[in-house]
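Worksheet: the structure to be examined is printed underneath.
Of the protein chains in this complex, one is absent; all others appear in place.
Chain IDs A, B and C follow the sequence of writing; residue 1 opens each chain.
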Amino acid sequence: MDRPRTIASNSVGLSRADYGGNPSSLCKGCGHNSIASQIIQVAFELSLRPFEVLKFSGIGCSSKSPAYFLGASHGFNALHGRMSSVAQGALVANHRLRAIGVSGDGDTGSIGLGGFKHLLRRNTRMVYVIENNGVYGLTKGQFSATADEGLELKYAGLNDLPPIDLCQEAIAAECGFVARSFAGDAKQVRELLKAAFSHRGTAVLDIISPCVAFNNQDDSPKSYAYGRHHERPLHELGYIPLADEIVIGETDPGELTLVELHDGSRLKLRKVEESHDPTDREAAMVRLMQAERRQEFITGLLFYDASRPSYAEAARLPETPLSMLPDSALRPPPEALERTLQRYR
Amino acid sequence: MDRPRTIASNSVGLSRADYGGNPSSLCKGCGHNSIASQIIQVAFELSLRPFEVLKFSGIGCSSKSPAYFLGASHGFNALHGRMSSVAQGALVANHRLRAIGVSGDGDTGSIGLGGFKHLLRRNTRMVYVIENNGVYGLTKGQFSATADEGLELKYAGLNDLPPIDLCQEAIAAECGFVARSFAGDAKQVRELLKAAFSHRGTAVLDIISPCVAFNNQDDSPKSYAYGRHHERPLHELGYIPLADEIVIGETDPGELTLVELHDGSRLKLRKVEESHDPTDREAAMVRLMQAERRQEFITGLLFYDASRPSYAEAARLPETPLSMLPDSALRPPPEALERTLQRYR
Amino acid sequence: MTTTPSHLERDVTNDFSLVVATANGTGSQTANLTLLRAFFHMGIPVHGKNIFPSNIQGLPTWYHIRVSKHGYVARRTSEVLVAFNQRTVEADLRELPSGGMAVVDMGLACSVERDDIHVYRVPVKTLMGASDHKGKLRDYLANMIYVGVLAYLLDIPLASVEAALGAQFGSKRKLVDTNLALVQNAHAWAQTELVKTDPFRVAPMDATRDLLLMSGNEAGALGSVFGGVTVAPWYPITPSTSLIDALRDFLPELRRSEDGVPTYTVIQAEDELAAIGMVVGAGFGGARAMTATSGPGLSLMAEFAGLGYFAEIPGVVWDVQRVGPSTGLPTRTGQGDLGFVYGLGHGDTKHVVLLPSSIEECFEFGWRSFDLADQLQTLVFVLSDLDLGMNNWMGRAFSYPDEPLQRGKVLSADEVLDQGFARYLDVDGDGITYRTLPGTEVPGAAYFARGTGHDAYAVYSERSEDWVENTDRLARKFETARGYVPRAVDERVDGASVGVIAFGSTRYAIEEARDALAIEGRAFSSLRLRALPCGEEVRRFIEAHERVVVIEMNRDGQLASILRAEYPDLAPRVASVAYLDGMPFTADFVMRRLEPFLAPVALEVA
Partner (left out) sequence: MTTTPSHLERDVTNDFSLVVATANGTGSQTANLTLLRAFFHMGIPVHGKNIFPSNIQGLPTWYHIRVSKHGYVARRTSEVLVAFNQRTVEADLRELPSGGMAVVDMGLACSVERDDIHVYRVPVKTLMGASDHKGKLRDYLANMIYVGVLAYLLDIPLASVEAALGAQFGSKRKLVDTNLALVQNAHAWAQTELVKTDPFRVAPMDATRDLLLMSGNEAGALGSVFGGVTVAPWYPITPSTSLIDALRDFLPELRRSEDGVPTYTVIQAEDELAAIGMVVGAGFGGARAMTATSGPGLSLMAEFAGLGYFAEIPGVVWDVQRVGPSTGLPTRTGQGDLGFVYGLGHGDTKHVVLLPSSIEECFEFGWRSFDLADQLQTLVFVLSDLDLGMNNWMGRAFSYPDEPLQRGKVLSADEVLDQGFARYLDVDGDGITYRTLPGTEVPGAAYFARGTGHDAYAVYSERSEDWVENTDRLARKFETARGYVPRAVDERVDGASVGVIAFGSTRYAIEEARDALAIEGRAFSSLRLRALPCGEEVRRFIEAHERVVVIEMNRDGQLASILRAEYPDLAPRVASVAYLDGMPFTADFVMRRLEPFLAPVALEVA
């Protein structure tokens, strides 16, 4: 992680360093490290208060990385494939906290697929990052469920199974914020992360994050080289915080779309080559299926829809988080017991 | 199960009764019973030899039903949500057998979702029937993951979660045979079952199968009444066995499509209202998403593509099933051991 | 078992067992509960057991009601039969003990002829013909016919039947009336048409005034509500479902803030892996979280159970046991999960397990489990069973918790500032360390929970020393737990050389057997375990007896194994009586199996 040597502080008086974590034990050059450093940067830029943030992960190289950012936030490094349920539990205990989970493609797409889909159905509010490298890094390079069909790797051999596209999966599961990005595109990762923190429910970021140890050969669609040459952003993104004014730049304003996010902040989408309307669910799905068929590496905000309430909203969780309720709210008085027992006499 | 009193026998010399099973212990009128009886009829009509068929299920009312058909076939009533893996195991042991699995919407869509998706990726050859009633019948009526949003049931209360559409899930997982039907539409169920047995890989049939005990009120989209009034078949189906000649009926031939199935048999699709091309994957997905949005109950063959090899083909399983290999094929000779050990001396 | 056990020969007023045989899904449950409550209303000790199939509609089901002036509630042979199911009528009649009585639906084909029993044939169809109900409702109401006939034959006041119906339908007066009309009608018919020849009858007593009639699952749910449960993720599975159903009934009523906002959330998870995962997440997050499951779900929770133990996360898991291994008999009772749950999870995992035996304990352990989980920072398993959980039992009115909520060692923001914070540092020497909740608004309060090796500061560590220090501390904490969990109930008999150890719902059969044997001069001491790990009192009990017999409802004698491993020096005294056929023990069974261990009745005295 190459931290810019800045001592500037943000609106809650913290410096970028205050969002750092333990030194990374991941491989040098691992995509996950670069994502971790964007998370640090975004938390800093958004002026998150560390104690307001919860971190989650499953098991894998990717899942180790929450130890390497936001060291002043509570976190839970759970079980392989089970980040979803642990996060849901912690976030109903305290739904007022902001949350970011980091999982891997194996963690989410293989062992954790069912849990992932059901998390999205419930729409628990959190940022769900998949550091997608097509392999199981930590167990030394086996193919994961997102590995590209026909890919041949030194250790894993030839992959003859079709990949699972986690963005398609997210859309099918009615997720309202679905984005794909590339660890090599730091700016896009940052803007998407910021927008994701503004989302009402679960925001899924499927970030291609090359594994330099096991899946970085130039012909692999999950490599840096491939990503750099083939990334095709659907639009140029700019996150505009609630307070800021919108500045329309030099380009033809007709080419600019503003997506209003749930908390009132906005995401500026500047058309790059094609027009993609991220609010059209069916179009988003078709675009992803096409990309899969044509082997295109499209990135950006694929789908956005904040109409579904979050779990906390639907369950009408109280203002005060469940974990902070006073004892008096937790235990009804003796009369209530007496009254209830009457029915059983 | 109202068995027609026929003593006719099929081309392998068996009568319909030879495909029966134990008496059903399901509720009278349960959709699952009617599907079981179509399975019996289809097995009879296709002249399957019972010992060539394997049955599977998970746990649930639906999963009990394999006991009620094909009593002369081996079967495995596995664990809740785990039909997929047990079937895959048994079918690599003997990939020459025909296989039919019966699962429920809870079994497949809740606890078994991950396994279901990964079964489809591997494309193990089998007919996968989901008896979809939107509830957990056997545990007395809780909502399953396919329960319709906004539905209110006596026991389960109000469902505020969006349903999982198992056909969309199947298409996203690259399944090559995806159909939806209705237990009340016996003929369609039969034709689809026959076509499914002709498929190369996993064939998914998501059959709406009303639970008369817990989810059959008229306003429920999974009720008989609703199905009868709202079913919207995408086409009229006719299965044509390999040997038979194709007879083009009275309707305008331009309105008829023939889908050649993997084993050479064909499925005749006669247009009903709209034109749906079941070989277009993206169109199928969009049509399903539209139906979901518009609350349409479309049935028929949604998607068909037999280009992907089955697991057995991809894994190049030998002619002789693994379970039938002679000992000599299983244990290499002493020289082979000697040779291998040399490397470790 | 077709003969009445000799030790139970007695006056048959308020002292018999009755069984109603119907088909599942026909709504006979309402009629059965009406009978049960009518007896209870009459002040007679009573208990009902539903023996039902794993099926929604059509398969045979039997409802047993024990009426006992002595207050015994264990299962025993029924002398009174209501035969309303075509599929079982012949077998049911054949099994009736000599001298018994049967109320049989006249519409059933039946070739069994016995002259040693009293048979009353009831023209259900004709009697229903009078009413104008149709279809399912008609089938359902037909069950009221046997209520009416029995009311006449057994001498149940119609006022008690009415009270019982009232208790069931609450404010729905119309339902009460509809049902009551049928009962009265049948009663009237019986009065005119039947000549009572059998000796079975009931008479009012005053033995239920301060008692409740409730199922263990309801009691457990109610206890959880008073324990402050806020998060309840679950996945349906018999026989634990009704615990969550009860929770969902109680919570809206008892646990809303003044402005009507719920102070809880119940989540139907997609499976048990997710249910326990949410419990662990919520426990980490500071909520009081619980789930309920049964064997298959418990198996699926193994990995998370290990995480809960190791990362030290509070949470409560009810395992309402049914018969295993595997899917087994989902609607039959057993105690087969004890050995498995005690060490659930790979590696050296160990859990605190509570063992309720009554609705009072279901209620008490319902709330106390949360306190224990918070105090010990670990998962607490509550092991109930189908018999206790799903059937209706009498119990004393529950005592309101006698101490405030125990939240354990949670540091506030100020305390973190004052004292500093090391998540896994054993400051107090009891193995229990301090924790902070997410959201604690001071720097230094955060930590990273994990299932991997860590040091006292929750930082990842592969050092052997850190591992040993941490797991030794966990072992120390488990020793601390021995002093926290409910003590075993020690009922010594002076001079008894034999002690019986048991837990859970078998207590009723054992107590009944104990009384009977004591009369015969073959008394034994008994110890009812209420939790694992066991406290010192268990060792002392074993030490005080030459022979200790562990009775349990499983095949392999799981508690016996645990005790032998725990007290190797005393293991030779520990004998095992273990049996599992899915049915609750009878006193008779217990007596037969204990006899070989007890001194013969001292004949030389006679």
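As a working rule, contacts are C-beta pairs under 8 Å (C-beta built on N, C-alpha and C of every residue); 3 or more make two chains touch, one makes a residue touch a chain.
Not measured: the values here are computed from a predicted model.
Participant: I'd like to know which visible chains would be in contact with the absent chain if the whole complex were considered.
Facilitator: Displayed chains contacted by the hidden chain, ordered by label: A, B, C.
Participant: Check each of C:58, C:334, C:389 or C:438 against the chain that is not shown and name the one that touches it.
Facilitator: Touching the chain that is not displayed is residue C:334.
Participant: Have a look at A:14, A:39, A:61 or A:337 and name the one touching the chain we're not showing.
Facilitator: Only one listed residue reaches the unshown chain, and that is A:61.
Participant: Using the touch definition from the top, which of A:139, A:295 or A:328 touches the missing chain?
Facilitator: A:139
Participant: Hey, which of B:158, B:258 or B:336 is the one touching the hidden chain?
Facilitator: Of these options, the touching residue for the absent chain is B:336.
Participant: Can you list, in ascending order, the chain A residues touching the missing chain?
Facilitator: Against the left-out chain, chain A lists 25-28, 59, 61, 79-81, 110-111, 113, 136-140, 142-143, 145, 213.
Participant: List the residues of chain B that touch the chain left out of this view.
Facilitator: 22, 49-52, 54-55, 66-67, 71-79, 82, 84-94, 96-97, 114-115, 118, 122, 315-319, 321-325, 327, 329-332, 334, 336-337, 340-341, 343-345
Participant: Which residues does chain C use to touch the chain missing from this display?
Facilitator: 53-54, 295-296, 298-300, 302-303, 305-307, 309-311, 323-332, 334, 336-337, 339-341, 343, 345-350, 450-453, 462, 464-465, 467-468, 471-472, 475, 554-556, 558, 560-562, 564-565, 568-569, 571-572, 574, 580-583
To be clear about the criterion, only the chains that are shown with their structure count from here on.
Participant: Relative to chain C, which chain has the most distant C-alpha mean position?
Facilitator: That would be chain A.
Participant: As a quick test, compute the distance in whole Å between the mean CA positions of chain A and chain C.
Facilitator: 44
Participant: Can you work out the whole-Å distance between the CA centroids of chain A and chain B?
Facilitator: Computed from C-alpha means, the inter-chain centre distance equals 35 Å.
Participant: Which positions in chain B are in touch with at least two other chains?
Facilitator: 110-111, 113, 145
Participant: What parts of chain C, by residue number, touch at least two of the other chains?
Facilitator: Residues 270-271 of chain C touch two or more partner chains.
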